[in-house]
Structures are given as structure tokens and as C-alpha cells.
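A selection of the complex's chains, in situ.
Chain nomenclature is as follows: A and B, assigned in order of appearance, with residue numbering initiated at 1 for each chain independently.
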Amino acid sequence: MDGYYAFMLVATALVLLMTVPALALFYGGMSRAKSVLNMLMMSYVAAAVVGLVYVLWGWSMSFSEDELLGGLFSNPFTHFGLKGVEAGDLIYVCFQMTFAIITAALISGAIADRVKLSAWVVFLPIWVTLCYFPLAHMVFGLGYLHSIFPAQDYAGGTVVHINAGVAGGVLALIIGKRLGFGREPMKPHNLPLTMIGAGLLWFGWYGFNVGSIVFVEGDGGELDTAQFLTETGVTFLNTTIATMAALLAWLAVEKLLHGKASSLGAASGIVAGLVAITPACGAVEPVGAIAIGAISGAVCSWAVGLKYKLGFDDSFDVVGVHLVGGIIGTVLIGLFSSASAPGGIDGLLYGGGLGSLGDQAGAAAFAIVWTGVLTALIAFAIKYTIGWRIDEEDEVEGIDFAEHGESAYDIATNTGSSHF
Amino acid sequence: MKLVTAVIKPHKWEEVREALASAGVAGMTVTEASGYGQQKGHTEVYRGAEYDVSLVPKIRLEVVVDDADVETVVGTITSAAQTGKIGDGKVWVIPVDSVVRVRTGETDEAAV
């Protein structure tokens, strides 16, 4: 099983790559030229802050054996600073850390171009402590939520995507729209950057999904090896084909609704597919993976237009892609799950009845409520204390100058003056 | 014929364009420009080195108009582009000897 272990080293680095730089680029390309650096910074800073918090109390709160409040979370002090964690288990700590990081970073896409770096730095540790670690414990750590709705969530449909999607939506509502939203053009300033981001996200997602294998026997021997081979084969394949189906479905809906299939649509479709297959990749057969991917791609392609109708500025569609895609993936497991898949039980379409569907929907609803309420509390607390937003004039001039003292590009002739 | 050149704040471009369209101006030429003036630029810092960026982004419009329309056009631009803050820009008017529409070869009044 040192092959499995070697894979986990790579998988962990891959999931970190998903945030730094992949997600940062994906979002950064969609932002305006005057705020791309801030967008990148929100991901990079999230990685650093959440990573250190994870080592301090995140791991303990998620996975220590000492459950609190009936399993809402574990004791943050049991393994505070990783004391008592064996060296051979550190890679699992790091792997789980990268999940917390990307979940937090995902949220930033909903509140682009307008938030003080200081507010973001304050928000991050509170949010992961109240929203991420408990959900990680309740789902991955088989805590309270698992005991009431024993749903399947292979790699984080509820914990990562629904969680981030809800938080993004709530923040977008409470923090408010970008100045000029819906009136001024806010089109992506650098789509090749977004395409690089989407490509690297896809690449890194193999660490995310395939690395999420959990061993049943755990005998470290032959049975584990067999499971490693079959389970990773299934999750790898499902991840791949769901993404492909979502890409094409997104483009098809775009073509239908707007007459053109766009590259931003392809990039978005990739992410929508990956999001939806995340909870399902170990639970479905190939046909189920293609169906979940296609449905997610098609529905998200339509859902991203809603924010203009509903009038809230979820800048890069964290709700439209991660919440919607996360719910689709989580709930469709109830339909497409198959006992023939390594982590699956029979869902509705495979004769398993409504039980699984209920558990999946219940878990999704629980996650939405939990994170919705707590994120709103944190957001209001910050709003009425240090405040979220930068000055209006700074926002018009560009947050990159205002918060970071930089401009992203100086590609044509250089006409600034300097002193040191 | 006159050439009206206006230097305005970028985020006012859309309003100016609409105001001019309402005033019957059907064409213009736009360039991206940088302005230097009373409006302060900002300071950028890269690894300890501070750069004073004295230039601020501006939009520069050129509209060729009949003599009769000069005042309307200048007035329209001025009021649409005004925010009242330093850096709103300038408008200047220059005499034009002749104009040609490349497509048709039409000249002067017929060309704009």
C-alpha cells in the first residue's frame, strides 16, 4: 500500500494546486483588469490563513475522536497544533487541509472587487471554524448529520460545494452589489487566464476525487490493494466523463439560449461537471456519471443568468455553479446511485426506492440551513464592526491600487515615474 | 466644420455617448489616453520600491461637427461628463478645413 500512500502525496499537492493558482486564475480572468490582483490575493491569502488554522484547531475540530454537542463537531483542543498526530497520518491532515482551503477560497468569487483584505482575513478563520469544520466532521467524520441523514458524499458535495455556494450567496446579499452592477460592463478581462484556471482545476480535481478513497478493510494488504485499484478506476473515469458531458451540455444550452457557445461556457461547464460529480463519483456507473454531468452543465448554464433577474451580485456565480451544481450532484445520487459502484447503494433508478433520495436531500438541506444562518451572522457582525467594503472611489478606480498598491499589467509603453 | 476633442473620466464614457446620441451626434472616434493634471495619481509599491504613477486613465473623444453644432456638442459633453470632482477633464475646439467620408468620398457637412 505504499503506492496508495505515494498517490496521496501527489493528490494532496494537486488539491492545493486547485486553489493556488488554479481557482485564483479561474476567478481572476473573469474579474476586471483593475481588480484581478485582489481576486488572486483572496485565494492565496485564504490558503495561508485557513491552512494555519487547520493545523492549529481545524483537524482536531473535524476529526479528533472526542466528539462534542452530540456530534456537531469534535474537540478543537484534543489535537491542537497536531499534538498527538502520528507522522504517518500527516499526509491525511494535509489532504483534508486543502479541502478546507479551497472551500473558503471558492466563496471569494461571490464578492469580487469590493471587499477589504482585512475583512476577508477576519472572516476566514471564523467561517471555517463555524461552518467548515463542523460540516466536515458531520459528513466526513460521520458526526451528527450523518446519524440523521446517512447520505453519500464521496468527496465533498455538501461539505465543499453546497457549503461554499451558500456562503457566497449570503455574503453577496449582505455585502451588496459592485458599483455599477447591471449598468456598467463587467466582462471578463482575460479569458485565457480563466481557461488556464479551468484546465488546472480539472487536473487538480483528480487529487480531490480520486484521493478521497476510504478503505473498508483497512488491512494494509491485498484487500486494500484490490479496493485501491477498482475504486480509483471508477472515480477517475466518472470524474472524467461527467466533466466532458457537462462541458458539452453547458455549450448546448448557451447555443440554444444565446446563439453562441462561448469559451467561458466551456470553462464553466468543466467546473459545473466537476462540482456535481464530486459527491457522486464513487456511487454511480458511467451512464450515471454522464447524466449527472450533463444535467449539471445544462442547469448551471441557465442558473447563472438568474442573478440579473433576482438582482443580486454573486459576481462569478458561486451560487449558480457551486450551490446549484452541488445540490444537483448530491441529490441525483438518490436517483443514479448503484450498488455495483464501489461506494454506492441502489438509488431510485436502480430499484433502491426513495430512501437514498431522502437522505441526500435531507443532508443538502441541513448544510444549506447550517451554513446559511451562521454565515449571515458572521457577515452582519463584520458589516457592523470593521465593515466589508472599500471606499466607493477606490472601487471605481480599482481595488488593486486601493488595497494592494499595484496594477496587474504594464504591457504597453511604460510611462510611470519612480523614486525609491 | 470644427473638431471637438474631449478628455473625460473613463466611467463617464457611457453617459457621454448616450447624451451625444440623444443630441444627434452619430459618429465619433475614441482613444484611450492618460491624463496629467491636478488630479493626483497614486503610489504603487513593488518589493520596497515606490512608484508614483502621475498619470490617470482617461478617454479621449474626437467629434467632427458642423460649426452650428459646436456649442450643443461641447455643452452636452460637459454636462454628461461632469462629476464636480477634480479630473473631470477638458474639451477643446479646433477649426477644421475639410472632412471626407472614406466610403463615399462625400465631403464636409455630408461627411460627418
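The rule is simple: a residue touches a chain if its C-beta (ideal position, glycine included) is under 8 Å from a C-beta of that chain, and two chains touch if they have at least 3 such contacts.
All of these numbers come straight from a predicted model, not from anything done at the bench.
The assembly described by this file has a subunit formula of A x3, B x3.
The rule we apply is simple: only the chains that are shown with their structure count from here on.
Chain A and chain B have Cα centroids separated by 45 Å. Here chain A touches chain B in the complex through residues 180, 184, 396-397, 401, 405-407, 415-420, going by the rule given at the top.
Put simply, chain B touches chain A in their complex at residues 11, 14, 34, 42-46, 48-55.
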